[in-house]
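I have a structure here, written as structure tokens, and I will follow up with some questions on it.
A single protein chain has been omitted; all remaining protein chains appear in their positions.
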Amino acid sequence: MGLIISAVVIGGGLLWMLYLSIKGQDVDRRIVYVFVGATVALAIIFRLEFGEVATPIVKSVFDKIENLPAGSKIVLSYDFDPAMAPEVNPMANAFIRHILEKKHRLYFMSLWATGQSLLSVSLNDVLKPEFPDAKYGVDYCNLGYKAGNEGVLNVVITNFRKMFPSDANGNSLDSLPMFKDVESLKDMDLLISVGGGKPGVKEWILFAGDPGKVAMAGGSAAVSAPLLYPYWPRQLIGLLGGTKGAAEYEAELIKTYPRFKDKSMPALRMMGPQTMAHVVIIAFIVIGNVAYFRSRKKGGQL
Amino acid sequence: MTSKIAMRILTAIVALIFLVSWITRSGSGMSDSAFTNVRDGFLITFAVFLTLSIFSFLYRDNPFYKFAESLYVGISAGYWMSYGFWSTIVGNFVPRASRSLSEFFHVPYQERADHILIYIPIIFGLILLTRLLPKIGWLSRWSLAFIIGATAGLNLTRYLRSDFISQVSNSFIPLFVDWKGAGDFVSHISLAADGQFIAILSNWVIFVGVMCGLVYFFFSKEHKGAFGVASRIGIWILMITFGASFGYTVMGRISLLVGRITFLFGDWLNIL
Amino acid sequence: MKQQIPLVLVFVFGVLLAIQYFVPSEPSQRFYEVALDGLTVIGIFAMVLGIWSQIHVGYNKIKRRAEDWQYSVVTLVSMFGMAFCGLSFMGGLNGPIFRQLYNNIFIPIQAAIFSLLAFYIASASYRAFRARSAVSTVLLVAALLLMLRVIPTGPLADPINQIGSWMLMVPNMAAKRAILIGVGLGSVATALKIVLGIERSYLGKD
Partner (left out) sequence: MKYIILLFLTCLSLCLSQALLAQTASSDPPAEAALVPSEPPAPPSNVRVSDLANDDGHGIRVTWDLSPDDGAGRSSVISYDIYRTLNPNDPDSLWKKVGTVVLGVRTYADRGEREPGSGSYLPKHTNLYYRVYAVGAGVRSAVATAGPAQATDDWFNTMKVPELIFCLVFLVLTVRFINMAKKGIDLYVRPLAGIEAIDEAIGRATEMGKPILYVLGIGTAGDIATIASFTVLGRVARKVAEYQTSMIVPCCDPVVMTIAQETVKTGYADAGRPDAYKEDSVYYVTSQQFPFVAAVNGTILREKPATNIYLGYFAAESLLLAETGVLAGSIQIAGTDQVSQLPFFVVACDYTLLGEELYAASAYLGREPLLLGTLKAQDYLKAIVLVCMVALLALRMITGADVISKPFDAPWW
């Protein structure tokens, strides 16, 4: 319903603008403003979401988690701060849902001091209410934050217990069943770092993924995503870049597991207004060029 | 004349909406205290009024925008004064200048061997204020000379590393990454993001791009012939960059608008 | 005298601070700190001049009953009100009224003005991205490609994404380096012109 109203209002308006431009009339800038405002407002009010389709770089992460046998060991590292959280937190939550849905074992950790509190927010808001059956120490555990940046990775690539004698709650690692057959990062099946600064995905690749020869995936803020592309697909099996990447992952998750449909998918929701606004701006550019070529043609004839 | 009447009617309507909003928001407040509810109702209504006043600038300049603008500038100036006083004077300067002042402001006094040196800048600062006295106003140029001289001296050497030397030295990149002969290169050619071909192409683009960009910035040579070609490539690289950065920024700017519209529809009208 | 002393000061401070960069010893570090302090402290004193200018301009408008003089009243009243709340000992920067004014007036206006950029970026795109010449077409195509990344474009999404990221990485880096090298040279040249007294228009003439 909302989609139809928005499409009629905006599409009609754009067609009218195109018509005016072809006739050679100038479009007032205020009309442009009204369009931008209306587009974003409509998309927010009607909660428009668009069929995000996962690009290969996102799909490969999804497929990797999907195809690992149940009980595989996956590390998820929270390497970000509150400023980046709106962009990358949705990725982390989507990963948690997917990994626990597939009954993998999930090891949380953080290379950022600020990551630890964000991690516990995720645990309380997503993991515990949505997966009440998941048992601490068996299905997931929280190693918490350790200072030392990539130095931490340098150590845990050979031995977890040296760096993490105990988890974030003070339990010794040996008391956790899921650590029974884990000696170092090399015993993991997949490493995922979610972050956007340093240390982040790049450090994970260079200090853990590459030397340990463990599959590595990442989620990154849009700003730093381009810097990570060159690592794909050899050193990085996949990457979620910015809100867009997060939305693609959420869409893929909902497609495969419809039970998540009514859960909050912030990235997907954020992409609605974004997509609409971008479509409208691109339409403006096209209309502007139509008007330009039209006027030039006329000028030529005169 | 008619526009004046229209303006008055408009103002009346805006005032009415404002009042209605204030009353309804005060009625639906969460707090137990009536005063808090009325105050919060006023504050959110006022914030909405200011937001819409700013947006009205998109239509054209108008009294609402002028009001919001003047208020904003005034608040900002007052904020800046207070901030400058507490953070720079009290936070930075008092602890080094005087023990008794430090005690007065409850900031820890920093014992330093060179605390007398802090008075040199103060003298320059006082000299600057002579501007307010017409007779000896020219003295203030001494302070300006200090500022400009210091800025120039600092910039003469300090940014050479970040802006010049690092940029030049980072441009020394291998132009043949993982080269194992032409045959190997041709047989493994692919468009994968981490492939050899893309790596080599990228490094060439960076190297040639930096060179041509520099050529573009030559002032004493006409852009003709081979020089012209190089500067042309330079301007193309610049334009690709500008276009890409512009297109890339759109998303961030739309997010800002999403935030404001969510504020209007969600926090104010409660329809989300 | 009025001309010479400032020029000498510029030269002396300029040369000393330029040389200071190469000298790590303790007296040199202290000199550097004093110079930086100087810039901050003079800034504080200059604030008096700034406020004076603001009051002066506003007061003149009000006195002459110039057009829109009422808004100058708004500015001056809000400035003194805010400064009073912030400078009086009602909690300083953390005083309740000060924070209320900041959070409920300053922040909403700030966010609204910042979000005007969403409208402006659209109108600028509409007006300026036209294929007038080869160069402007390049600008247009690069911008379009990056904007298209956000829209679900099905099978095209991946190549667009890749090319977009490559453009942000590679040509971007080349252009930034070329510009920064130029900026580095230009700023040194400007600094040198100032220190040597070739540029001196800021020093007045009487």
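The letters A, B and C name the chains in turn, as written, and every chain counts its residues from 1.
Criterion: contacts are C-beta pairs under 8 Å (C-beta built on N, C-alpha and C of every residue); 3 or more make two chains touch, one makes a residue touch a chain.
What you see is a predicted model, and the numbers here were worked out from it, not measured in a lab.
Engineer: Which shown chains does the hidden chain touch?
Structural biologist: Per the contact definition above, the missing chain touches A, B, C.
Engineer: So which of C:Ala83, C:Leu116, C:Ile151 or C:Val170 would be touching the chain we can't see?
Structural biologist: Candidates C:Ala83, C:Leu116, C:Ile151 or C:Val170; residue touching the omitted chain: C:Leu116.
Engineer: If the hidden chain were put back, which of B:Phe164, B:Trp236 or B:Phe263 would touch it?
Structural biologist: B:Phe164
Engineer: Using the touch definition from the top, which of B:Ala97, B:Leu139 or B:Val210 touches the missing chain?
Structural biologist: The single option touching the absent chain is B:Val210.
Engineer: Please identify, in ascending order, the residues of subunit A that touch the omitted chain?
Structural biologist: Against the left-out chain, subunit A lists 29, 148, 151, 154-155, 157-159, 161-163, 165, 183-184, 211.
Engineer: At which residues does subunit C meet the chain that is not included here?
Structural biologist: For subunit C, the residues touching the absent chain are 18, 21-26, 28-29, 39, 42-43, 46-51, 53-54, 56-57, 60, 68, 109-110, 113-114, 116-117, 120-121, 123-125, 127-129, 139, 175-176, 179-183, 185-194, 198-199, 201-206.
Engineer: For subunit B, which positions touch the chain that isn't shown here?
Structural biologist: 54, 57, 60-61, 65-66, 68-69, 72-73, 75-77, 79-80, 110-113, 128, 131, 140-141, 144, 147-148, 150-152, 154-157, 159-161, 164-166, 168-169, 171-176, 178-181, 207, 210-211, 214-215, 217-223, 225-227, 230, 238-239, 241-243, 245-246, 249
Simple rule for what comes next: only the chains that are shown with their structure count from here on.
Engineer: Taking CA centroids for every chain, report which one is farthest away from subunit A.
Structural biologist: C
Engineer: More C-beta contacts across A-C or across A-B?
Structural biologist: More C-beta contacts join the chains of A-C.
Engineer: Hey, how far is the Cα centre of subunit A from the one of subunit C, in Å?
Structural biologist: Inter-chain centre distance comes to 33 Å.
Engineer: When the C-alpha atoms of subunit A and subunit B are each averaged to a single point, how far apart are the two points in Å?
Structural biologist: Centres of subunit A and subunit B (C-alpha means) sit 27 Å apart.
Engineer: At least two partner chains per residue is the criterion; list those residues in subunit C.
Structural biologist: 118-119, 121, 125, 140, 143-144, 147, 150, 162, 165-166, 168-169
Engineer: For subunit A, write out the residues touching at least two other chains, lowest number first.
Structural biologist: 33, 36-37, 40, 229-230, 244, 274, 277-278, 281
Engineer: In the complex, go through subunit B and note every residue touching subunit C.
Structural biologist: Going by the criterion above, the answer is residues 43-44, 46-48, 50-51, 54-55, 57-58, 66-89, 92-93, 114, 117-118, 120-122, 124-126, 128-129, 131-132, 138, 141-160, 163-164, 167-168, 170-171, 193, 198, 202, 205-210, 212-214, 216-217, 234-251, 253-254, 256-257, 259-260, 263.
Engineer: For subunit B, which residues count as touching subunit A in their complex?
Structural biologist: These residues of subunit B touch subunit A: 55, 58-59, 192-194, 198-199, 202, 250-251, 254-255, 257-258, 261-262, 265, 271-272.
Engineer: Spell out the residues on subunit A that touch subunit C in their complex, using ranges where they run on.
Structural biologist: 27, 29, 32-33, 35-37, 40, 50-53, 55-57, 225-227, 229-230, 241, 244, 271, 274-275, 277-282, 284-285, 287-289, 292-293
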